[in-house]
Each structure stands twice: as structure tokens, then as C-alpha cells.
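Here the complex is missing one protein chain, while the rest keep their positions.
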């Protein structure tokens, strides 16, 4: 591994939705932020030679390959960025860490707790040799989310009483929407739960500084059989028509659960792909003894903050436009009121990752943090399977001891 | 019982928060609506002779008494309106029904399933003699709520997939708030669950036309000991100061549960008095296969409706200002855009009650409907007590068969 | 005039939209507020004997008459409440004041400056004999509006820089909507300008404590000919059909103007009945050197307040739910978060009027205040007629000197 001339040569595996988002971030990060190292978009990997070459050309990568092992083993690569579906995360990450490459891996860390444990153990080993790893829960780097964490950490909310988190989408409401890989358990691990539920689990733990200790859950698959896909790209896809062959949906369409965090916080979570009219509605409200905060990803430049210590007659939820130079990550962007978008969370993530790697510290969230999310997903699945009974989340440390 | 000269002589028991709201409704209903009978505010009952006489004078009741049995037995009373705390509902209602009086009883119907069963049985018996009874779930008569029910009934939402209901308040966040009757199990039956949770249970069942069949629940009492009260009025109260004697809070501060309604609807419910900054935030969202609706009691004149059958590019949540003559109950009020308030739901309730009684039909919600809410509350309590395990709601019919 | 037994016997002239709103307020005011006198709904006056008798019965007035002079002259009347169209305000008010009756007169005070001058002079004369008069700009008594005034008066906004006021309605967008009295200059005085523009003129002057000194204006009549009406009630009406005779619209459909208030405030005003989708959108924003406030009549329980003295990172518009006991007028109503409606502004108005009369002080807004509004309307009309040139508002004092 080499970072001579303060350069980080990135090799990215996968170039679909997440690959495009990461490319935009790698391309932008050093143009906006003044950092101790520069990211260089060195190599991209995909299964189809022609398509990956096209992607390299379009997205701005210097070279392409169809062999991820070659990418992982290349002397010309310092960082491996894993943007594939969850079923290949473990294999690629383990190889990359073994090769001494820094790793940034998309969420969820893996499709199973076992894989996540192995990855976390490997990351811990590599860390002793100065190899860094990070899981891509990009929403932590939405400035309003970072600001929520600061407010909680500064005691502005007092004792946390309630967390209320939903992640609502509607892209498979139509029963004729086809059976894409995200609806297949062997590829995706789970459905709404792991795809979007994982985001609200990580985000609320990050913001509150508390871990989920137990859950009571219900999951549901509303549409149990779907036409086989004729083709897909990103989240869009189409079926072959009325006479198309069908297959079983093997993941959840929706997952809802009650949880406890830390010493006494009561929480509700819902992740669904059946909330008609809700496109990307990650919404979180946190109530504490002194104040409350509210966030909505569809209005990610805004944060609502209720300060319960003000005069009663002047209390209310303040809509803060999180675009001031004083706000996290924002001094590098545009003047106040000029909003940023979804993709900026990835640029912020790469900023922190580059800075951490270049200065020799561990970026967050770590694989261990991501393992904890995996353990929550596992507890949810077990509770749902077992009549919603209260189910403790297995400790990550115990897992690491294995 | 007599309704000569198309007059309904009302006797009301209780004159605190609910009594004031009902008085405003009785005073207004015939001034706004053209109805087959006129309500006459004949008698009011309370425990303190001086205070109840003052209340009669101020609120506009013709006479007052301290003896609810005298009120219930009086020849000069056609309707008994029960606005007392839940622990006296059953006794008063049973006596009134036995005396052949029409009864309107505030929610929750009773503090226990047993009382609710007895009241429902008595109402069924009285009904055969033309005596009417109704439970006061007033939010059904908020025009936007009535409109939601119509949209669902007209099939505009398609197959219902999700219900998301919260009722958030914050009036006891301060640990020094005193131990008022609403925090005592023997007076109030339960805490947030029965007080405000009952509203969202009834409202969502009303709107969807589906019944809750099972639940998985957690309840919590965040502040377990509070100062004894020096005095209270409505929801406000004060303690005697730092050295005040304290007592145990015997009800829940918050209750959260996952539920299933009808054949396949997945629902989440939360009732809490610890949501700092939320004053009266009864919020409901319902997602169906064809559309969605959203309601917020703090903006009760508005309904958000997403019609998923429109052109994709023009879809979105439409903020309908429910103040048109075409909207339920609204033709009697002001021109479009001139909003109504909380109290109007009671006026609408009395309108429907007076019309039903005068024309000889049964008003809704019936005591049996309210018993079902009670059975849901009971299932929530049992599930919470039993490790959140999935708990079926006992059928109301079986209960009636007893 | 007699107020023996602390009773104010009210005689109301007119019983359409405004009459119904005033009736609801007179009926309610003493039931909610503890006041030094009680209003008694003694007599109502209208032109059609049958209809006014019905109105008396329905709205709860003790007696009715078709002769407003008899009402004004009656020994049984202490207060004359004028709810007729603007063309009869002056005649009735002058007679009532001459008869020593307290007068509350709906806005606009009159159809012309000359009438308003005469009424103001008569009120000043009567005032020396203890006779009180008030003009009904009810929106001053919306609690959020009263609170805005307090914030400005307390210096919380600093030096006022901008006022931005619109009153948008859409009830005559349809060119087939008939030629009701509100569209006829001889009955209504003006169109959107006097009907709803007068409200935002008074409200912004009230809140800022500054008077409009000059204007530059444009008015417009989009639909110049309309079918003659077959009947109307409130703001609703219908034409006779396609072949109906038509008549000219002689008032403005919309009026927009730039204004200066006080020493240096820059303001924009717009009143229109052609803002499709806007039902009753009275919206005001005021920007000062230290803060800003925003109000919307369709959400009249809310006030947005931006406090520019807070930490930059925490600044934003705070949505205050103006339903706390600490808020103006609200301690008498429901618990926090239980909203009030349009009609409550009239109840608050009657509260202040009753209290002022009973305690022997002058209520506000006075006829002189209302004359100033009339002078602004006059300046707007003159500026619009004269190529939008800057037009000074004639001083009210000079007018009084005449």
C-alpha cells in the first residue's frame, strides 16, 4: 500500500446506483475540500467488460477490469470501495483487507451476522497494521444529521425519552413490479429491513449515542409472487408483460418494530416499500426531557429543533436551514440558503474517509459499528419469527470474542 | 322519557374540561344546524354545590344538583351526558339506561373491560325500548377525519397496507408536575394509553373500517414518583413545592404497539405524554395500494391526500383545506378558508346525536364500538405485561354473549 | 342608556354572514370569559319580517324588528351592533350615537371618506358623554396577531424594514359567478380593496404600530361583466344560467400597492379575489433588524417567529402553536394544542368591547383608527387612477378638523 505524493488511488467494485453516487463523491471531494491527500479514481470493476469500460469512460475512472481480485491485489490501488450487492461484500472486503488495502464498504455490511463478524474481526486485525475500514452509512454525513448528534451530545435534549423513526418508500406498490435482486433473499439478505431499515437503525444510534438493546418486531410480505424481471437499472425495472413467468418474493416488504435504546429510551421503527406517495421519507423525531429534533431526508437541508428551555410562549419547532458556514460540512459549499442534495452526503463521507486515512486515524462508522446494526437486524428477524416476543440484541463484543 | 315539542332536555354530569367542551357544543348545535329537535341545557351535576351552581350560571345550564342519581331519575331530563372521570362512567350509565334516558358517555367508555361489557349489554337491552346510547369519540366528527373515512370507503386508497398513528403530548415532561387524577390507575384506568391512545385506536378503526385483531406492545412509566397535587383544573395543575409529599404514578406515561387490522393491514401506534414540544399531536397516516391520507389534529382543518392514480409527474400530497360547503359538516359554518377549532368536533357530535335520537336511529360509535376499543386497550396491557408477545384482541361479540 | 344589573342589551342590525359570526360571539363571550357585564342578545333587525324572525329564533335573539330606527331608539337597547353592507353604516351609526347607544360597527367603517369623517366626528362627540364606539377589525384579536404586536412593541424585531401583506381569495375566478352586492360600487364601496384589503391595512398598522403614509397602486377588474344574481347567501351565490341578463362589475377584482409606513418601512400589499386555490389567505410577514414574524389566517393558531439574536447555527423560523395559557385570550379556552377557529376572533373582540364599555374606557380600534384605514383606501384609489404616482395618505387629524 502506498500513499506517496499524498495520493489515494481508489479502486471501486460495482458501478450501478451506489457506484454512480460514489463516483460523483470521489470526483468532487478534493475540488471542494482542502484535504491532506487527493483521491484518484484509478480503477473500476464490473462483470461485463464492455459495460464496465463504458462506465469508466462516463464516470471518469482511469481504467476498468472484470476481475475484482486483480483490482484488490493491484499495486496501483490504495483504497477498495465496495458498491456491490450485499452477498459479495464479505468476500471482497476480506481479500482487500488481507491485501492491506483500506476499505470502504457500502451498507449493510453483509447479508448475515456471520459474515459481518468475520469482516469485523479482519478489520480489527488489519487495523493493527494501519489499514483503515469504514462502512458507508452516508446519512450520518447529512449536515442536519450531524448537527442533531451535536445537539444531543451537548445535552440540549436532556434525557432522551423517545425515538420515532420511519423510512418509507413506495417503489414496489405495484404488484406487477418485477422480482429484482433486491427482492431476493440470497442476493439482498433481507428486504426493506436491511436496505432502508438499516439506515434508520444506524442513524438513530449515531444521533443518540445509544445502542438498541432489544426489539419486538413484525415483518410482512404483502405481494408474495412477482413477475421475473426483463431488465433493471438503479431502483427502476420492468417486467416482461402479462404472461411473464413469476417467482416468489423471499424478503420482507415492510418491517416494524418497537425497541429500547440505552438505559430507558423507547423507540419505534418502520421500514417499508409500500407507503404510497412516500419516495424517500426517512424521518426521525427524537424527544428528550429538554428538547426535541425532527429530520426528514426529503428536506435534508432542514432541521427542526424544539428548545424546551425557552419561554413557554415562544417555544415551538424551529426550522433551521442547515446551510450556514457554522453548520457541519457546509463552509465549503455555497452561501447560506443555497441547498445541497442527496449526493453531498457521499462527498462528506469521502472527505472524512480521506482525512482519516491520510492522518492515520480510524474512520467511523467502523465495521464493528456496522456489525451492531447487523445484530439488530438479526434480532428483528428473530422476534418477528417468534411471535413478536421481546428479543435482546446480541452484544457485538461477544461476537468479536469469537 | 319525553321528547314533546321536539325538545331534548339534557342533564350533564361533570363540568371540568370535558363539561365545558360539551356545554359549548350543546349551546351551539341548534344555532348552526337545522335539526328535528332542540337541545335544552336543563341540568348540570357536580359534587360541590357552590361550584356547580357557579358552573351552571357561567356555562348556561338552567339548574344544578350535587346528586347525579336525582339528575338521572328526573322527569325533566331526556338525555344524560356523562363527562366524569372513567371510574364513574359505568355506574351512571347503567342507572341512566335503566331510567330510560338516552346516554352520551365520554371516552374511554369505562376503566375496565368488565364495566364496558356491562354497559354494552345494558345499552343493547335499552335499545330494544328505543333508548339510544353513544360514546363520545369526538374526533370522528372532525370534518377531515370524516372525509378520510369517505375516501377509504369509496375505494380511493385501494387495499390498505399501513396505518401509522401517534398521539403525542408533553404536559408531564416535568418530573415536578403533580400526581393528578389522570396519573392514578384507580381513577383513570390507564395513562396515555386510555386517555389518548384510545382516540387513535377508535379513529383508525373508524377511518379504515377495519378492526384491530392483535397487538405487540410496550408501555413505560418514565417518572415513577410525583409530588401530590395542591390543585388542578383541566390539564393544568401545580404541586405544593419542593418539600411536597409524593406518591407513585400508577399508570403508563407512554404506550407503543404494533398491530394488525382486518385481513392484512400493518399498523404502529404510539401514545405518550413525554414528547417535548408536541402539544396535541394526533397524527395519522394511512397508505393503501392506490393512495394515502395524512391527518394532524393540530391542523385539523387540513387533509393531505395522495392520489396514486394520477399522472406520475403530477402526483404528490395535496393539502386540502377542509372548509368547503362540500365537506362534511361544513356547509353550516363559514365561507371556504375560514377555519374551525377543536370544539367544533363536539358540536358535530351533538348534531349527529340529536338527529339520531330525534329520528329514532342508533347513533355511532355505539357502546359496542367503544367496548372493542376497550378490548384493544386490554390486549395492549396484556402484551406489554407478557414480554411484548403477540396478543389477540378478544372478540366483542363473545364478550356480549356473556 | 342603561347598564343596570351589569347587563349590556345588544341590538344587531343585519344577520347574514357577519350577523351569524357576531351572534356566535355574543352567545359565547360570557360563557368563556369572566367579565364585569353580561351581553344579552336583545333584538335583531332585518328588512324581511319573516326572515328576521326566523333568524332571531335560530341565532338566539330575544326579539326582532324590520325597523332599524326603532332598534336604535329603543330603551331596551344599550349597544348597537352594525353588520349591514357598508352603504348603510354611516346612517345607522350616526343615529345610534345620537341616541346615546354604544356602537360596534363592522369594517370597513364606511363606503366613503366623507361618511367615515362624519362618523368619527360623531363618535368623538358622543365619547364626551361616555358613549363608546369601535370598528370591527376582528383579526386584531386572533391571538397570534395580538402576539405579533407584542413582539414588535417589546422591540423583539428591532427596526422594522419590510411589511409583506397579501389577502388572497378565489371566490369569483369563475366569470359566471353572478353580480352580487359585493361587486357593486354603490353597495360595497369598493371590491377586494375595501373588503379584504382593509383587513391587511389595519392589521399591519396595528402590529407595527406605524401608519401608512403614502402609496403607489394598481387596481384591476379582470371580469368586467357578470350575470345578474338569482340569489345569494354569505359569499356563495348562483346565476340564473346561460341566458341570464348581465351587468357591469363596478369594483376592483384586485388591488396591489407599494407603501411606506412610519419613518422608513417599505411595504407591499395585495388584495385579490382571483388567486385560484387561495381561500382565505391573509398572510403577513414583517422583517425587522433583529427578527421577523409570519402569519397565515388559514393556520391562525400558528405564528412563525425568527429571532435574529440567537446563535447563527440555531436560527430559523419557529412555529409557535399559539394555544398556551400564556398566549393572548387563550387561558379561557382549551388545553395547549387544542386549536380555535375563525369565529373566536369575534368572541375575543366582544370580550374586549364588553370589558371596555363596562369599565368606562374606549375600545379599539376606534372610529378614528378606521377612518385612517379609509384614508389609505382612498389614497390607493387615487394613485391607481393617476398612473400609480406616489400618493400621500391624507392625515386623519386634518380630516377631523373639518
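Lettered A, B and C in written order, each chain numbered from 1.
Methods note: a residue touches a chain if its C-beta (ideal position, glycine included) is under 8 Å from a C-beta of that chain, and two chains touch if they have at least 3 such contacts.
None of the values given here were measured: they were computed from a predicted structure.
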Request  = Using the touch definition up top, pick the residue from C:17, C:181 or C:274 that touches the left-out chain.
outcome  = C:274
Note = Of C:50, C:248 or C:264, the residue touching the omitted chain is C:264
Key: Full-complex contact with the absent chain, from A:132, A:344 or A:389   = A:344
Ask   = Pick from C:58, C:164, C:185 or C:382: which residue touches the chain that isn't shown?
value = C:164
Inquiry  = Using the document's definition of touch, tell me which of C:287, C:301 or C:366 contacts the absent chain.
reply    = C:287
Key: Interface with the undisplayed chain - residues on chain C   = 161-162, 164, 166, 168, 170, 173, 216-218, 220, 222, 254, 256-258, 260, 264, 266, 268, 270, 272, 274-278, 285, 287-292, 306, 308, 315-317, 387-390
Request  = Please give every residue of chain B in contact with the chain that is not shown.
outcome  = 147, 305, 307, 311-321, 324, 326-327
Ask   = Can you list where chain A touches the absent chain?
value = 17, 21, 23-24, 27-28, 30-32, 34, 58-60, 169, 171, 234-236, 278-281, 297-301, 321, 323, 325, 334-344
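The rule is short, and it goes like this: only the chains that are shown with their structure count from here on.
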Message = On a C-alpha centroid basis, what's the spacing between chain B and chain C, in Å?
response = 36
Remark   = The distance between the C-alpha centres of chain A and chain C, rounded to whole Å, is 55
Query = Cα centroid separation between chain A and chain B, in whole Å?
reply = 42
Ask   = What are the residue numbers in chain C that touch two or more other chains?
value = 321
